[in-house]
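A single protein chain has been removed from this complex, and every other one stays in its place.
Now for subunit A:
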Amino acid sequence: MSKKSFRQAINEALRQEMRRDPRVILMGEDVAGGRGGTSGVKDAWGGVLGVTKGLLTEFGEDRVLDTPISEASYIGAAAGAAATGLRPVAELMFVDFIGSCLDQVLNQAAKFRYMFGGKARTPMVIRAMYGAGFNAAAQHSQSLYPLFTHIPGLKVVIPSSPYEAKGLLIEAIRDDDPVIFLENKVMYDEEEDVPDESYTIPFGEANLTREGEDVTIVAIGRMVGMANEAADRLEKQGITCTVIDPRTTSPFDEDTILECVEETGRLVVVDESSPRCNMACDISALVAERAFGALKAPIVRVVPPHTPVPFSTPLEKLYMPSAEKIEAAVKNVMKQHAREVA
């Protein structure tokens, strides 16, 4: 056990799985970098933000493949390779670039198993960065997990911390279905204790990061940290919250959410993705359908507005959910209850 950053935790998961299984390969733009460069320096980048640094040195160019800027072909190649014996981890860099290769995911990888009558396995992972808060503007800041969650046949993982990232990525690599693994780009330097040995975290099992009595907060990815920050402040004001990290949006742990809402009677959902048809909608529908009787107040969603992500710092701040907005939302659901009782 030692302190590791989100970046190191992901690197270690990849390294350990590549050691364990020679069929695991990496591909993507500049996952190593330096090929065809005049200095001859290899592994010049190790990923655009250094996440895959050092893997080329250990595993060589046959297993760490730099690609041309041709997402449709290499993401498709990952699907084809997965269906024929390899276990590729393809890096898409920014998840926004899914626009250039969506068919290979939507109509190919996701559907093989079902269309082929259960005869295919497509053990591939697509790693990609998501999220706003980096001044990366409209084409490099989206949180597109609802898009993938919408597609039957895909699994979708959104780790909320270094510990979660390592265990969930190892699970993703060992999983026999196509998995979209989304890394919040703002979190790479966050640190916590992470075991040195290999471990897995199962999909579809939500994590209760804290338990309280008044409000259930469901938060996704980076929002989990914000929800806990808000819960800390609220606790000082006498309001206690349960914070649920679903970990995976597909498969999705409905039971944990329903059980917690049964206990607290109030629900706040925090979701960084665009507000129409996002996870907050999905979770609200679930609770409205299956725990309506337990609700003491209307569900509140903390989500960005229905706009592209703006570039300018103050606008991006306004756009993003935050601990302050979550705190206000929780107080809001608490007030609604008080009014009803009074």
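Just so we're on the same page, contacts are C-beta pairs under 8 Å (C-beta built on N, C-alpha and C of every residue); 3 or more make two chains touch, one makes a residue touch a chain; residues count from 1.
Methods note: contacts and distances are computed from a predicted model.
Not every chain of the complex appears here, and the one that does not is recorded in UniProt as "Dehydrogenase E1 component", selected from "Cytochrome D ubiquinol oxidase subunit II", "Transposase", "FAD binding domain-containing protein" or "Dehydrogenase E1 component".
Residue in contact with the omitted chain (choice from A:22, A:37 or A:60): A:37. Of the listed residues A:6, A:59, A:97 or A:148, the one in contact with the hidden chain in the full complex is A:97. Residue positions on subunit A in contact with the hidden chain: 29-30, 33-41, 44-45, 48, 66-73, 96-97, 99-100, 134-140, 305-308, 310-315, 318-319, in rising order.
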